[in-house]
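Note that one protein chain is taken out, while the other chains of the complex remain in position.
On to chain A.
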Amino acid sequence: MLPQSPQLLSQGRDLRLCLWDLAEGRNAVVDSICLESVGFCRSSVLAVGQARWTLAVPGKGIDEVQILEMPSKTSVCTLKPEADAKPGMPMCLGLWQAESSSRPFLLAGYEDGSIALWDVWERKVCSRISCHEEPVMGFDFDSQKARGVSGSAGKALTVWSLDGQQALQVCSTHQLTNPGISEVTIRPDHKILTTAGWDHRIRVFQWRTMKPLAVLAFHSASVHCVAFATNGLLAAGSKDQRISIWSLYQRM
């Protein structure tokens, strides 16, 4: 869902990003964008105003990220790592903007296990850290605490932080029982963190301390995504063709 509008953005394996209008019970595709990259990377949206938003999508080159101005679909820029970096494909993207400024930043997790912070206007990497041995599969960033957490195909979760000089630092890593995390999501109230695991399980941690709180074993195939509703309910989608809804630590 795009913020403050009844529109839904969907990305499919058919290389199309579709914009759906869901207002008043409609369900029609109003616009679509053709992507030029075949990969796992999901695009990221940053709303600037009511009718203007910025979209980050994997770009044409194998390691590129393209920034689009929406809804006009004009390409703002292409973020291409320096020639000697060789980070591999971007695996996950996250656009964000500090509350004080209007400068958009992009966090990108790469195939080599590193996470980079891009300054979109300057088109350069502010900071880059190597967090994982395996490709970064998902991360989430808590701009309040300036801390983020990422999961990879490996057996660990990494917590990192961003300081005032726009530099990333690894804070800690947490070992998991089984390898493979497809998505990491922090609850909107910044209290708990959930991960979608390839081991069919959803894990819940306390975000501040990273204390494990629960292991939800329900799905019979790997869990692809986890998301929170505004009322705090947790939804998880899995390869076993089911979506589970959970109520956990409900005191928002």
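Of note:
Quick note on the criterion: contacts are C-beta pairs under 8 Å (C-beta built on N, C-alpha and C of every residue); 3 or more make two chains touch, one makes a residue touch a chain; residues count from 1.
Here is the rule we use: contacts and distances are computed from a predicted model.
One subunit of the complex is not drawn; among "Prefoldin, alpha subunit", "3-isopropylmalate dehydratase", "Telomere length regulation protein TEL2 homolog" or "Superoxide dismutase", its UniProt record names it "Telomere length regulation protein TEL2 homolog". Note that of A:15, A:62, A:98 or A:215, the residue touching the chain absent from this view is A:215.
Residue in contact with the omitted chain (choice from A:191, A:224 or A:239): A:191. Summarising the interface, chain A meets the missing chain with residues 177-178, 191-192, 199-201, 206-209, 211-218, 220, 242, 244, 249, 251.
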